[in-house]
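Every protein chain of the complex appears in place save one, which is left out.
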Amino acid sequence: MSGTTLKTETLAAARSAKTVNPFWYKIRRNPLTLLGLFLLLLILLLSIFAPLISPYEPTKINIPERFASPSADHWFGTDEVGRDIFTRILYGARLSLGVGVAVVVGAGVVGTIIGAISGYFGGRIDQLIMRLMDIILAFPALVLAMAIAATLGPNLQNAMLAIAIIKIPVYVRLARAETLALREKLFVKAAVTFGISPWRIIARHIIPNALSPVIIQVTLDIGDAILLVATLGFLGLGAQPPTPEWGAMISIGWKYLLDYWWYPTFPGLALFLASCGFNLIGDGIRDILDPKANRS
Amino acid sequence: MLLEIHNLSVEFESMQDRVKALRHVSLSIDEGEIVGIVGESGSGKSVTALSILGLLEKNAHISTGSISYKGKNLLSLPKKEWQSLRGKEIGMVFQEPMSALHPTMRIGDQLAEVIHRHRSISYKEAYRQAIASLAEVQINDPELVARKYPFELSGGMRQRVVIALAMSAPPDLLIADEPTTALDVTIQHEVLKLMQDLAQKRGTSIMLITHDLGVVAQVCQRVVVMYAGEVVETGLTQDVLQSPCHPYTKALIGALPDLAEQGQPLSAIPGESPDLRNRPIGCVFASRCPISLPICQEDHPVLEPVSAGSLTHQVSCWGRNQE
Partner (left out) sequence: MRQIIAKRLAMLVLVLFGVTLITFFLSHVIPGDPARMMVGQRASEETLQEVRRQLGLDQPVWVQYFTYMKGLLAGDFGDSIRTQQPVINDLITFFPATIELALTAFVIAIVIGIPIGILSAVKKDTGYDHAGRFFSIAGISTPVFWSGLVGILLFYKVFNLLPSSGRIDLMVTPPPTITGLFLLDSLLTGNWAAFSNSLWHLILPACILAFAQLATVTRQVRASMLEVLSQDYIRTALANGIHGPVLLFRYALRNALIPTITVVGLSFGSLLGGAVVTETIFGWPGMGKYVVESIAFLDFPAIMGFTFVISFGYVIINLLVDLTYYALDPQIKE
């Protein structure tokens, strides 16, 4: 009977129906994110285990071996005073990663606080803060960073400060937008009626709930921050030699490009891979959170 | 037979699960017919329509069945042929007139582009004919309207433009997915009448998808009742509406003030629509059915004629002979 055939068919279908694992589904659709993860882990591990990997010291001068081309002894060659470039890159990784994360997290924290204050109190404070942010954003990023770093004096800390200043407005806007929405929520209004001070409300209720877009933005910004610090270093406005910062290395190395190509090329490659890794991951995160997925 | 859908099953794959949206759907539409597809949201009416035009989303899989148009199996057609079919032989009108038209293109251009594509004439000539189309769908001052943008038109006017677009070839089959639902009640009647007249003039068949039995009664010669992705009853409109067999159809009619018996309370259907991810083994309506039998839980009914005398009136129900 046709009824029985349908019944068996339905049972069989029910048994074989599989549920799709969400994690692998997403990764399968975006192998680039995986690549980013891999790159970052690689760099992280290399930087952490630098002393174990390389027998050389990053700042030890060794004139007889200056400008050695890449070989088994010196995988990436040596620079103008004989320092092993591979070693310097490994130690430089610690610097670049640390600096990149520090700058962006710093900007994120400060920006979120300012944005929450601006959004919560509104009125004149809000207007003032937003105009200030608009003005900062009116400058092309690198140009303003250069101006600030030049004014404050060329060293790594000032470069970090300059870049953090550049990055702050984005976080202020994000946090402000979230705050404006949160301000209207019931639990915040209730807190106000309980007489809780505005500062406490901002700290305990607003900021913790405003964090998620901020965190996403932080992951997206780290790659860019790393490049900016290195660029300032390249221009002589950031870390100064003999610090093994990638940008600073290139600031000296580039003049030797035609004769000793390895000197600027490998630090630059490291910069590229680090930035790429962060950007791939940031892109993947953004993709995962994107609701529009399926239209043909 | 113009269009014949046979045993069509469609599944949607998403991250967590598989939604089985259509299950063994069969229906047919003949030349010059107006057939109504009735059902509530989620019954699979739109999915059926989109399958005919090949406009399903990327994560949709057609697991069984065929769609036969003028003898050709659409599902095995290469993309290019499907593209030439759309609009030219099969047209579609969607539900939301507000978002259906291109927001930054003038009305006249939108129509002219489509006309230019379907009738082998120059763009200039197509524009002239576009204005004539606008007049045909009863838009006053067509030259003026042709120069406007969609946001300048009312919902009713936009839907008329959408109809003009869909009928521009003219197609042999027009699929209208809830064409009047988003419109004011006063306009609904006019737009329906317009579609009916145009179809008659051009000999176009209409597959009219709606949840409104009143619309079906007004315009359709045959009706197909769908529930949870399956066809539960089908037949001539007067047969199905006057002597409904499936409990779901009866409940639908009972819920309407016009068609219900006078003096009787309106009936609501208890329970919820089934979870399409885990289809029940038996009849899909069983959990909400007032006359559910033990067999309804275990075995799935098939679409069969109500009686020997009326082969066109078919129902998928174990209790069909209860009355």
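Chains here go by letter, A and B, matching the order in which they are written, and residues are numbered from 1 within each.
Basically, a contact is a pair of C-beta atoms (placed from the backbone, for glycine too) under 8 Å apart; a residue touches a chain by one contact, two chains touch by 3 or more.
Here the structure is a predicted model, which means the values were calculated and not measured.
If you put the hidden chain back, the residue from B:Glu113, B:Glu190 or B:Glu298 that touches it is B:Glu113. From the options B:Ile5, B:Leu165 or B:Ile269, the residue with contact to the chain not on display is B:Leu165.
Per the touch definition above, the residue from A:Ser54, A:Thr78, A:Thr112 or A:Thr265 contacting the chain not shown is A:Thr265. In the complete complex, the residue from B:Glu4, B:Asp17, B:Glu96 or B:Glu190 that touches the missing chain is B:Glu96.
Interface with the hidden chain, as seen from chain A, comprises residues 29-32, 131-132, 134-136, 138-144, 146-148, 150-152, 223-224, 227, 230-231, 234-237, 247, 250, 254, 257-258, 261, 264-265, 268-269, 271-272, 275-276, 278-280, 283, 292, 295. In the full complex, chain B contacts the hidden chain through residues 53, 55, 83-88, 91-92, 94, 96, 99-105, 113-114, 117-118, 149, 151-152, 162, 165-166, 168-169.
Note that only the chains that are shown with their structure count from here on.
One inter-chain figure worth recording: chain A and chain B are separated by 51 Å, centre to centre, where each centre is the mean of the chain's CA atoms.
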